[in-house]
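Scroll down for the structure; my scribbles are underneath it.
Complex shown without one protein chain; remaining protein chains in place.
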Amino acid sequence: MNTTILDRHMLAILDLALAEDIGVGDVTAMSTVPPESIATATMLAKQPGVIFGLEVAKAAFQRVDSHLVVHHLAEDGAFVEAMTAIASIEGSARSILKAERVALNFIQRLSGVATIASIYVSAIEGTNARIVDTRKTTPGMRVLEKQAVAAGGAHNHRFGLFDGILIKDNHLAAIGGPDRIATAVSRARQSAPHTLKVEVEVTTLDEVKAALAAGAEIIMLDNMSITEMSEAVRLIGGQAMVEASGGITLHNVAQVAGAGVNLISIGALTHSAPALDISLDFAIH
Amino acid sequence: MNTTILDRHMLAILDLALAEDIGVGDVTAMSTVPPESIATATMLAKQPGVIFGLEVAKAAFQRVDSHLVVHHLAEDGAFVEAMTAIASIEGSARSILKAERVALNFIQRLSGVATIASIYVSAIEGTNARIVDTRKTTPGMRVLEKQAVAAGGAHNHRFGLFDGILIKDNHLAAIGGPDRIATAVSRARQSAPHTLKVEVEVTTLDEVKAALAAGAEIIMLDNMSITEMSEAVRLIGGQAMVEASGGITLHNVAQVAGAGVNLISIGALTHSAPALDISLDFAIH
Amino acid sequence: MNTTILDRHMLAILDLALAEDIGVGDVTAMSTVPPESIATATMLAKQPGVIFGLEVAKAAFQRVDSHLVVHHLAEDGAFVEAMTAIASIEGSARSILKAERVALNFIQRLSGVATIASIYVSAIEGTNARIVDTRKTTPGMRVLEKQAVAAGGAHNHRFGLFDGILIKDNHLAAIGGPDRIATAVSRARQSAPHTLKVEVEVTTLDEVKAALAAGAEIIMLDNMSITEMSEAVRLIGGQAMVEASGGITLHNVAQVAGAGVNLISIGALTHSAPALDISLDFAIH
Amino acid sequence: MNTTILDRHMLAILDLALAEDIGVGDVTAMSTVPPESIATATMLAKQPGVIFGLEVAKAAFQRVDSHLVVHHLAEDGAFVEAMTAIASIEGSARSILKAERVALNFIQRLSGVATIASIYVSAIEGTNARIVDTRKTTPGMRVLEKQAVAAGGAHNHRFGLFDGILIKDNHLAAIGGPDRIATAVSRARQSAPHTLKVEVEVTTLDEVKAALAAGAEIIMLDNMSITEMSEAVRLIGGQAMVEASGGITLHNVAQVAGAGVNLISIGALTHSAPALDISLDFAIH
Amino acid sequence: MNTTILDRHMLAILDLALAEDIGVGDVTAMSTVPPESIATATMLAKQPGVIFGLEVAKAAFQRVDSHLVVHHLAEDGAFVEAMTAIASIEGSARSILKAERVALNFIQRLSGVATIASIYVSAIEGTNARIVDTRKTTPGMRVLEKQAVAAGGAHNHRFGLFDGILIKDNHLAAIGGPDRIATAVSRARQSAPHTLKVEVEVTTLDEVKAALAAGAEIIMLDNMSITEMSEAVRLIGGQAMVEASGGITLHNVAQVAGAGVNLISIGALTHSAPALDISLDFAIH
Partner (left out) sequence: MNTTILDRHMLAILDLALAEDIGVGDVTAMSTVPPESIATATMLAKQPGVIFGLEVAKAAFQRVDSHLVVHHLAEDGAFVEAMTAIASIEGSARSILKAERVALNFIQRLSGVATIASIYVSAIEGTNARIVDTRKTTPGMRVLEKQAVAAGGAHNHRFGLFDGILIKDNHLAAIGGPDRIATAVSRARQSAPHTLKVEVEVTTLDEVKAALAAGAEIIMLDNMSITEMSEAVRLIGGQAMVEASGGITLHNVAQVAGAGVNLISIGALTHSAPALDISLDFAIH
C-alpha cells in the first residue's frame, strides 16, 4: 500500500490516541510478559457489519512496533458475518498488548459508522437519492469517518468550511432584509473561488423560490414535511440539486427519497453510530 | 478559571478538530457575512441530560477569535431539562459561525457520555458499588471523556497502560503454565513501581482463588453470571477489591451491584454513547 | 484585530522564518546594544506599489517581543507612492533589530505580489474578465500570497487540490481513450463532493466541444491563440465559464480579455513577482 | 544519499507546502484516475539555467508516496540547456499528480536562485572578489536558498543573526556618540563568542578609518560610489576584509569587483530571482 | 531491536539536543572533510562504571545519518572496566563528526546515573530494602534516567504526578486541621483511580500512627533519625510499606536499610550524578 499524504491526518489522531493510552509505558506487559515472548493475535468481528479501519488498525500496531506483521483477512468496506476473523497480527507479545486497545478503539468506531451508513443506503435502494454525511463528526477523525461513510456506500458532502459554500439560516440572519437570499448568493459569487457551487438552506417554499431566482446551484430543504419536499422538488424542476436535511431517520428516509430529492444528509452517521463489537484473540507460540 | 496543564490534552484534540473543519478558511462566512457584523448566539440543550464540555466549547470559540465573549448559563456536570440555554456567545458573526460546528461536536458528544454515565449511576443507587469507565474511549479524547464520566457521577478506572497494573487473559496466556497467575503477580511486584496496585482478570472461581492466593489487590470478574459473582465476592471476603466487567447493561447492572462487587466497568459509557442534541441559535445586533 | 484561525497558517511560516534567522540569538544586538535602549523605527516603501503584509510584519515584531508597539500608517491593499511611511514600531531597540529582517522579507515579497496583481487588473479594466491566481505559489506562503493577490484586486482560483476539480492533460492521459473527457467528468460527478464544480483543461476546439458535451462547468483553454479563444468562447456560448491559461503576459492580457473569456490565470503573480523595496529607518530615544 | 540533519529544515518547509496544497486530499485525481494507474513522468527544464532542488523535489514525491521511484537525470548545480530532462518519476499516477505542483514550485524557485547567482559570478570572473548572499531570503527557505546560491558558484554570508557579528547603521544609532564604532566593536569583543569575526557597516571614508582603528575584521561599504570604494580599499590595505553592499546590479558588479573589494553582497539573488520554467511531462503505461 | 512507543520520549529530547548542537549545519566538517570520507569510530569508556545509553547514542548517530552502522560492544546495564570499547560506528566521517557530541552527552550522563545507582545498591546488599529514584530528574530525560536507574540495579518510584498518590507536607498544609492526614487519605480514596496506592509523607511518630490509622498503604519517613526510623518500622509492623527519604548518602544508607525500611529514595541518583568519562576515537579508511 502507498504511504500517501492522507496519512498525515490519520497519523495525527493515531499518535494522540497512542500517546494518551501508553504514556510512559505499559507497566503490566513490561513487568509480566518476557521481552522475547512471541504471539499471534486474531482480530474478530463479533457482530455482523461493514468493516472499516483495517489500515489505521494496522498502523496502530506498526507505530508501536515496526516489526509486527499484520495481515488483513477482510477488506475495508466489506460486509462480514458475526465471528469473522478480519486481521491477524504476529510478533512481540508485549508490542501487541501495547497497541491492542488503540487499534480496537479505531476499528470499532469506524466500522460502526460504515455499518450504519450501509443500512441507510439499503433503505433507499432503487431511488435516485444519495445518502450524504455532515460535519457532525468525531473531533480529529473527520477524514477517517468520511472514508468510513463512503466504505458503507454513502457519499461525502463537503469536508469542511473551506470546500463548499453553504448559506445557512444564521448566515441569512447576519445579512438580514427581505432580499437576504439574493444578497447572499450574489456576494458568494463575487468573492468566493469560482470552483465552488453555491448551496442555500431554506425552510419554506417561498425561500425555495428566492433561492432558485438567485441562482443557487444546490437547495437544502431544512426540516420540511414530505409534502413540502415534494412541492419543492416540483418547483425546482431540475434547475438545482435538492438536499433534504433534518429529522431524517431510518423510519422516514425512504419516504424522503421518494419525494424526489437528490441528496439526504444524516448527522447520525457519524455523531451517534454505536461501535461494532470487535475483539482481539491471543495465542502464544 | 485557571489555565492548567490539563489543557495540553484538550488543546491537542481541539486544534486538530478546528484545523480539519476550517482548513484554509470559511468560504461561506468570509464571502457573505460582513466583517463588522456582530451577533449573539445561544447554545441550547434540546434534550434533557447532563451537560459536559462547556469549557472545551468555550475554548473552541476563543481559539478561533480571542475576542468572543462566552458565558456559561449552566455548569459542567449539571442535569438540565430540554430546551435549556446552557451558554451564550457574543462577538463577530463570522467568528461564531466559524467555530460553531466544532464547539457543538465536542459538547454534544461529551454530554452524551455524562448523561449515560449518570443513568448507570442512578441504576445502582443505594448499593456500595461504583460505576467505572474503561479504556474504550474515543481516540484523542480520553482526558475529556474521563472527566465527562466523573461529571455524570461515575468514577475513573486507570487512565491508560501506565497508571495501573491489570493482568488480563492475554498476559496470562503469554506467561502460560499452571501457576501463571502467581507468576504474573509476583513479577509485577518485582518490577513495577510500588505505587501501583495489582489487578488480575479472572473468569472462573478457581482463578479467583489463585488471584487471592497470589495477593492480587483487585480482582476483575470477567463475564461471570450473577451467581458466580456472588460466590466470588464471598470467597474474596474483603481481602481484595472486586470489579465486574463484560456484558453489563442497564438491564442487569443493578443485579450485578447486588452481587456485592465494588466496581462495575462499562465500556459503552464512552464507545457508544449517543450524542446529546444541542444547537446554536443566532441573533444579529 | 481578531485572532482568527487563519493565523495558524501565517504563524507556521512566520515561526519558521524567525527560527531560521534568529537561531540561538542575535549576537550583534545582544553584545552591542544595551538592553534598556528604546527606539522608534519607521517602515518606508521606497518604491510605489500596493502594500500587503502589514499584519504579518506586525506579528513578526510581536512574536519576538510582545511589548513592541506597532502602528500601521497604511492599509493592506492600499497603493502608496514612493517614500511613504507605512508603519511605525516602538520599543526595545534590541527587539526591533532582531525582528527587522524577517518582517521586511515578508512584506517586501507580499507587496510585490499585490503590486503585480494590481498591474494585471488595470490592464484589463473595462472588460468582464477576472485575473485569477494559480497554485504556483511560494512554499508555505499560499494563504498569504492568495490574500495579497486579492489585495491587488485580482481573484483567487481554488486554494489547492482539495477545493476544486480541475481535470488536466495528465489526468486525461491517465484515463486514455477517445471518450476520456466524458469519462473523467462523469467519474468526478460520481465520486467527488457535489459541492464542487467540474473544470476541464482543453487544448483544441474539438476538446472544447467534448468538455461542453460532458457537462463541464468550467473550461480552461490552455495556450490557445487569441483567435482560437474567441472561437471557443463562441462555441461555449455561456453554458460554462471560460478560463484562459498559459503564456499570458502584460503584453497580451488585454487581447485575451477581449476574446471574451471569464477568467485569466497568471502563474507569474506568485512565482516571479519582484520584491517591493521597503526599508526600516531607525531612531533612538 | 545520506539522510542528514539538514533535512530537518528542508522537511519543515516541504511539509508546510504539501499540507497547504493537498489539504484533505486531491479530489480530482481521487475521483478520475484509477488507483492502479501507473505512470512515468519526466521533469523538463524549458529554459537554460543552473538546476538546484533535485533533492527536495525527490523528497516531495516520496513524502506523498514512498513507493515512487525518482531518478535524477542532472546534478544539482549543473547548467543545462533548454528542453533538458532533469528527472524521471515512476509509480502511481495519482501520487505523481498529487506531488507534482509542490515539487515544481520548489525546483523552479531554487533553480532561479542558482541561475541568477551563476550569472553574477560570471560577471566578475577573473577578479578576486566573491559574490555573497544576504538574509533577504524567502521565509522558511533560507537553508535551501543558501545551498542554491552555492550551487550557482557564489558564496554564503552568515546564515542568520547567530553566526556573525554585523554592526549596522541601526546598531550604531542605538549606541550613539562620536566613538560609537569603537564602542560597538569593543562591546562585541567583550561579550560575543570569540569564534566570530566582527564586521562593521560604514558609509563614509571617515567611518572606514574608525572601523579600522577599532579593529574590525570585516568592513562593509554601504552604497558607496566606485571611487569611494577604491579609496576605502586603499585605506584598509589588507588589514580587514572589504565587503561592498547596496545598489549593486549586473550593470555595475564588474566595476565594483574592479575596485578591489573582497566580497560583494547581492540581495536580489534570493529576494527577486525569477523562477526557472520547469514542467512535468506525463506518460501512462 | 523493536521500535517501540517509548521512543517517543527518547526522540523528543534527542531531537532537541541534535537541533541545538547542529543548527543549520556543521561548518567545520562540511568545509574541511570530503563528503566521500569514510571512518570507523570507537566509543571508549575511560572510567569504570555501569553503561547506559547505548540505544540513545545509536539513535543519535542514525538520526543524523541513517546509513551509519552502529555496533554495541557492551550491553546497557553492564559494568565495564576503564578503557573498554563499548560501541563502534562506521560510515561517513562527516556524519559521525556531526553526531559525536550529542551521542556522548547522552551516554556520559546516563552512565553516570547508572553507575551511582549501582553504587548505592551495592551499599545495601544483603538487606531487604530497595533503592528507588525520585522526580528530581533532568528536564526532558525522565524516562531515560529512570531506565538508567533500573540498569544500575535500583528500582523506580512513580514516574510522575499521574501514577502515584503521594501526600506530602504541602498537601497536608493545604488541607489543615488536626485530622488532615485522615482527611487526605480519605479524599484520595474517594476521588483518585482505585488502581493507585496511597502514600503519605510523615515527619513524626505521631504522624506515622495517624497515617497507619488512616489506612495509608505506603508511609514515607522524611528526614528521620535512624532511631526514629527503627521505631516507625516497629509501629507499622508490616501493615504498610515504609520508605525512607531525605538526607541519605553513601555514608548512612546502610544504616537506613538496617533500620528495616522497604524503600530508600535518593534524589542525587539523578540530580547530581557526575558524568562518566566516555570518548570517541576515530580512524579513517
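Chains: A, B, C, D and E, in written order; residue numbering restarts at 1 for each.
Throughout what follows, a contact is a pair of C-beta atoms (placed from the backbone, for glycine too) under 8 Å apart; a residue touches a chain by one contact, two chains touch by 3 or more.
Nothing here was measured: the structure is a model prediction, and the numbers come from that model.
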| said: If I'm reading the header right, one chain is hidden. Which shown chains does it touch across the whole complex? | reply: A, B, C, D, E
| Residues of subunit E (touch criterion as defined above) contacting the omitted chain | 9, 12-14, 16-17, 20-34, 37, 39, 41, 93, 97-98, 100-102, 104-106, 108-109, 112, 135-143, 159-171, 173-176, 183-184, 187-188, 190-193, 196, 271-272, 274-275, 280, 282-284
| said: To test your reading of the contact rule: which positions on subunit B touch the chain that is missing from view? | reply: 2-6, 8-9, 142-143, 159-160, 162-163
| task | Just the residue numbers, please: which parts of subunit A touch the chain that's not shown? | result | 20, 23-24
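Rule of thumb we're sticking to: only the chains that are shown with their structure count from here on.
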| request: Chains touching subunit D and subunit E alike, please list them. | output: A, B, C
| request: Determine the set of chains touching subunit B that also touch subunit C. | output: A, D, E
| In terms of residue numbering, is the interface formed by subunit A and subunit D classified as same (over half shared) or different (under half shared)? | different
| said: Averaging over Cα atoms per chain, report the distance between subunit A and subunit E in Å. | reply: 45
| field | Whole-Å gap between the CA centroids of subunit C and subunit D | value | 22
| task | Among the residues of subunit C, pick out those that touch two or more other chains and give their numbers. | result | 9, 20, 23-24, 142-143, 159-160, 162-166, 193, 196
| With chains as vertices joined when they touch, what's the shape: line, ring, star, complete or other? | complete
